[in-house]
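Only a single protein chain was left out; the remaining protein chains are all shown in position.
By letter and in written order, the chains are A, B and C; residue numbering begins at 1 in each of them.
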Amino acid sequence: MTPDGNANRRDAVKQPGLWVLLLLTVLGVVGLVALMRTDSGPPARNTLPPSFDYDLSSLAKVDPKWIGYEPTAWFPVAMRVVRGVALGPDGLICVAGDRAIHVLEPDDGRLRRKIALDEAPRCLAADGDLFYVGFENHVAVVDLDGTVSAQWDSRGPDALLTSIAVSQDDVFVADAGTKCVLRYDKSGKMTATLARRDARRNVPALVIPSPYCDVAVGSDGLLRVVNPGRHRIEYFTRRGDYEAPLTWGQSGLAIERFCGCCNPVAIALLADNRVVTAEKGIPRVKVYSAEGRFECVVASPEQLTSTDTMTEETRTAHKLLAVDLAVDRQGRILVLDPAARGVRVFVKKKPHAADDSESGEVNDE
Amino acid sequence: MNATDLNNETPAITAGYDAARRTAWVAWIVVAVICAILLIDYGRRLGAKDLRSLMKLVVGGASTEAAEDPLDSPEFVALREALAKNPSDEGLKRQVRDLDLKLRQEYFQQRRFVRLGAHLLLLSVVVLVVSEKTAAMLRRRLPNPEPVDPSSNATRQAVCGRWARGAVVVLAVVVVVTAEIIASDVSTDLPTNAAELASLGPEPGGSPLVGPFAPAGDVEAEPQTETKTPDFPTDEELLRNWACFRGPHGSGISAYSNLPLEWDGASGKNVLWKTPVPLPGNNSPIVWSDRVFLSGANEKRREVYGFDATTGKLLWTTEAPSTPQSRAEAPQVMEDTGFAAPTMAVDGRRAYAIFANGDVVAVDFDGNVVWSRSLGIPDNAYGHASSLAMYRDRLLIQFDQGADDDQLSKMIALEASTGRPVWQVKRPVANSWSSPIVVQQGDQAQLLTASDPWVIAYDPADGRELWRAEGTTGDQGVTPVVADGLLQVGSEYSEWFAIRTDGSGNVTETHIKWRGEDGLPDTVSPLVVGKLLLLSTSFGVLTCYDAIEGEVLWEKEFDMRFTSSPTLVGDRVFLFGQEGKGWIVALSREGCTTVAETDLGEPCVTSPAMQDGRFYVRGKKHLFCIGHSEEDNTKPE
Amino acid sequence: MKACGRWLFVAWVVAMLAGTAYGVERFPPPEFTNHQLPATQFAPPRAAAMQYVDVALLAGALGLASYLALVRRSRRGLFFLAVASLAWFGFVRHGCVCPIGAIQNVTLALFDPTYAIGLPVIAFFVLPLLFTLFFGRTFCAAVCPLGALQEMVALHPVSVPQWLAHALGLLRYVYLGLGVALAATGTAFVICRYDPLVGFFRLGGSASMLIVGGCLLLFGVFVGRPYCRFLCPYGAVLGWLSKVSKWHVRITPDECIHCRLCEDVCPYGAIEAPTEGLQPEAMPSARRRLVFFALFLPILVAGGALLGRELAVPLSMLDPTVELAERIWAEDHGLVEGTTDASDAYRNTQRPIDELIRAAVLQRDKLAWAGGAFGAWVGLVIGVKLIWLSRSRKQVDYAPDTANCVSCGRCFWYCPQEHIRQGWIGAEEKDAGRTVTLR
Partner (left out) sequence: MAENQRKIDRRKFVGDGLRIVGAVGIAGATGFWAGRRAEDDDNLWQIDPHQCVACGNCATHCVLDKSAVVCKHAYAMCGYCNLCTGYFEPDANELTTGAENQLCPTGAIRRTFIEDPYYEYAIDEPLCIGCGKCVKGCTAFGNGSLYLQIDQDRCMHCNECAIAIACPSEAIKRVPAGKPYLPKDQNGGPA
């Protein structure tokens, strides 16, 4: 074997040189550090930078100075699903839900009686001793004893009755399914279809993206119809003429406007035709003047999800299906809370608590 | 021969080798550059401005996730804020739009850039590998290892073996130390084992004790040791006392007939004593020899009371011990239900109470707590109201909650002396307010439960299901009774069922003797008087059926709401109206006749507990003992 | 309950999200005058049949690799097959599911009857085992994309001292035990989570993952197949099967001339040199050592089990349920401020918190057992290794260490006897200097 031959030969697998060892050590250390920094488990700690964060809770803050009412009572209702609240005879509070109407005492919310129904009701109105109960596609007239005195014709599979309002001679029924308001006489005969798009009579279409559409009749005989998709309260005569100048309501996040999709979900009228509105999404109840000027907040989102009446579970599971409203004779506002399943009662704060005349100055324009 | 010759190193090969070598070098550099660029780009995505801040980010534990909202750019946020202040500024809007477009383009460009970088990196690595391999191939020098003597190999091997053992030991030490560090570094706040969890509060709310991971022995039926003397009351003892809701077998039938038929709360006629009950509760009294037991609760406190049956003295008040559940918020209950709706049970040794929050407590006759247990706050729409039942030395709890498919409802049997679970079965039913009863069907004891939608009979010894029938849908508040082998049960929104109790499996199609639709009660439990079945709605309508055939015999309306369940004393039925007014009626197939009208003078929603010559009934505020007073002339001879 | 107040409002927002999802009712969309309601488009998933194609390819590749290694004895063929496997199983199929990760799937399937495991996954796990049982680790040689990638980059191999290789090789067993323990309890698939190379196959991944992989590959330039030799849990299993394989790659079917070329060229230190075994004078001490280690083994196992049980808490932190329970417990007891998305989401499900805590504790209980088993396994592995290292071995020729040899073919490519056998050189040339030109 020649020396130069040997010189040319080397081991195929060499002994590691110093720099190789050094490099390997560095690589090992870097690799180990990186390995330890690999996410080892679910990042439950929320340490990530708030990429793509969309913070909704800040939207729901209500300035306390707008709050003009305070909660005074909480009447739980023993139902799984509550749908509507109405003021019955003698100021009784009537709640429709499940397959029954519960009649509560106005003072302490004690259950006076249960009226069993054959189907699940969706809305309720009281007229004297009679109840008009709206089911999915028909209306039934029920008395306090649960006797069904009349069952009106079904409106077919497309119908979805969401609200009933009773005036002197008529019963108005909002049908969110076919997007119109039906007028009945008290015998159950349908006499007109209102609020259906009619270019000739200048009636705009009701925009109802989700099944909420409320109606109310004022002491002036005018019908208030919520057009939830347009965030408006529209006014109609009983003959169906659209009172465009009276219509009010604006979209927006501001406190005096209606935010989100399909709001307000419910309205009720105070004695002087001022309007109480309820919204979903950001759940809040507000009062507007008869002309649509924002006056004050009845219940803020925090109050509607407040802790004092709910168990922990319901509190976190607040489904915000939307509330229903009623106003009783003393001007108390009854808010039906579907998540906590009960009626919240709000009364006007004493004047010294909040200066309503001033807060009422806010106009949405 | 020369290796160089052999290796055939022609100039072409040398040139090829050099080219490959150079390519490899270039490829190394390219790989390094691409890696550096990608790293810098990654740092930029994380917000590093220069190399130093990048190093800081990398070392300092910045998030490994670099996807960022392009619109989080501070510039953009500032513009948006400006626009919000000045909503009609068209110029600002244009600026926002331009910047927005730029940011979005950058965002996707960035992604394309990384993608491109990755592909380029892959390509250069391929080039690198190919050129390196080629170079190695072209300049492959054959190694020339020295021959080694196998015997020296043996030495080498022995040395290597020694070193290797040392290394393995070192590795083992490293592993142990690492494990120890990790184990001591990570702490936990949770209870660390099932035993500790059990000690916290046995079987927390709604958790399935039954299941693959339940600690053994806690669920399984405990083997009954032969030497253990049975420690439970005899049937005769049970008959003499009123040990649970509606007395013996939950039938509402008194073993005594020597009870007064007249009383008046206002004048105190035949009221032997009346004692105020500290806390409200809608549970009915239970009696064992000279003790009357009641429970009461509000949102905060849960108490059990022991009264002297003779004098009415409140002997002791025991507060139920605090449990994790009771420290939590009180459950939501209806006022009509309250926090202490379930009636207690007593076995002559201890008395047992359950409250709306799922706390169970056992007290002895002197008011000492024997054990307490929390079953967890039940998910119950009106509040838990199902009363306790007993079978031998077992406390039986119908713990229905949630909807029927929630898998939350269960039947629980606790050992009466210790409170340990003996068995527990899940029930496919919704929440209910009906109480379980235990009756004897031939040789087989049956634990009967009614809920929405199933009526289920269990073997109270081991929880084995005996039979079930479907139909009692809707709120089930009525407690069933059994007479003549027929289970009488129903609810307001379904029907009335008379079910033969000798079935097995699903008996819906086979064992329902008859169904009724009239006078369906919502809360008041039925009473069977001979062959008559008496139903009572809460609105004051009594309906009488033929208990065997199901024929409606008559109806009668009272001007009173009923919540209290009727009780049979001899051949007289005691009825208590919600406002305290009461009727004693005699039944026949033709109708009922009022024998006497009474008035407790206090609203009453509970059912009475009957004993020899006297009975106890709970009013809104007081516990009454009604019996023959000195001047009572109705006293039977 | 103070903590509750804080999370309340946040929880409400989360509740809105999940809650309304159920709250929304089906409602007729608007009646458009002339607009068709579009249908939501869903891209079809890649054909499920591809999985079976993969299985077929795997079987084919395994067969081909075995053929190339054992019959054709073609190093070049194996190399190109490895390139092809890397391209397909690695870069085209993104390295998922691989037999290494399948360990966890099959383990979980053993312990959790509700866990559905697909036939392709079973096949991926089982086929290499079967082939190894008969042909040695031909899977590692040219089919496994991880192996192939490391094979490609092993450009400047240096030798790792045998003693170190012995010790580091134990890490595979530790990793295997950990992966199985965590998979059996359904805690996590750590082998996949820390797969160092899959990021390269996907051409993307989290930074730390890519850095780990990059370091490993650079490491692999100098140390042949670092993952396979020191970390791969599947390799540990294959090694044992390979030990009893029916046929295994041989350096030369002919007589070994003890040229040491094979030993010198093997980058994985898998060639065993001939040795005469223990000298008679060393016998007694060796025997004593053997007995000592054999007696020591149960202690190691027991100690490992005890220590392993202590790992229940850290191991359980990998489990989302335990992590969440820990968080909610801390929130409820005022140990931490605020809430996380996960705790809000759980609270919103209306499932009782106790249920979660209990599930977490039971999971931890299971992990205590799994951790104990893991510790015992590590103790066992160390003990057996010590015994193994204490035995004496007698060998005449140079031969591959069947457990560690990955059948890459370098040894017979270098072997002069093989060259003669293949007719590349004449028999006389080998004595002339044992030098040949490699083709």
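The rule we apply is simple: a contact is a pair of C-beta atoms (placed from the backbone, for glycine too) under 8 Å apart; a residue touches a chain by one contact, two chains touch by 3 or more.
Since this is a predicted model, take the numbers as computed values, not measurements.
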Chains on display which the left-out chain touches in the complete complex: A, B, C
Full-complex contact with the absent chain, from C:Y67, C:F134 or C:W369: C:F134
Selected residue (touches chain absent from view) among C:V71, C:V244, C:A302 or C:L335: C:V244
Chain not shown, touching residues in chain B: 65, 67, 69-71, 80, 83-84, 87, 93, 96-97, 100-101, 104, 107-108, 111, 114-115
Residues belonging to chain A that touch the chain removed from view: 39, 41-44, 48, 51-54, 56, 59, 205, 207-210, 229-231, 251-254, 259-262, 280-282
Hidden partner interface residues of chain C, rising order: 13-14, 16-18, 20-27, 29-30, 32-33, 35, 37-40, 42-46, 48, 51, 94, 96-97, 101-102, 104-106, 109-110, 113, 116-120, 122, 126, 129-130, 133-134, 188-189, 192-193, 199, 202, 204-206, 241, 244-246, 320, 340-342, 344-346, 348-349
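The definition used in the following text is that only the chains that are shown with their structure count from here on.
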Between A-C and A-B, the pair with more C-beta contacts: A-C
Chain separated most widely from chain A, comparing mean CA positions: C
Chain whose Cα mean lies nearest the overall Cα mean: B
Geometric centre distance via CA averages, chain C-chain A, whole Å: 53
Chain B: positions in contact with at least two other chains: 3, 7, 64-65, 142-145, 329, 377, 379
Chain C, residues touching no fewer than two other chains: 206-209, 264-265, 317, 350, 414, 433
Chain C - residues contacting chain A, complex: 4-5, 8-13, 15-16, 19-20, 22-25, 27-28, 30, 156-159, 188, 193-194, 206-209, 211-212, 215-216, 218-219, 222-224, 264-267, 317-320, 323-324, 327, 340-344, 347-348, 350, 414, 433
Chain B residues touching chain C - in the complex, by the definition given at the top: 1, 3, 6-8, 35, 42, 64-66, 114-115, 118-119, 122, 129, 132-133, 136-137, 140, 142-148, 150-151, 153-154, 156-158, 160-172, 175-176, 179-180, 182-183, 185-194, 196-197, 201, 204-208, 213, 324, 329, 376-377, 379
Chain B - residues contacting chain A, complex: 2-4, 7, 61, 63-65, 67-69, 72, 141-145, 328-329, 331-332, 334-336, 377, 379, 381-382, 403, 474, 492-493, 522, 539
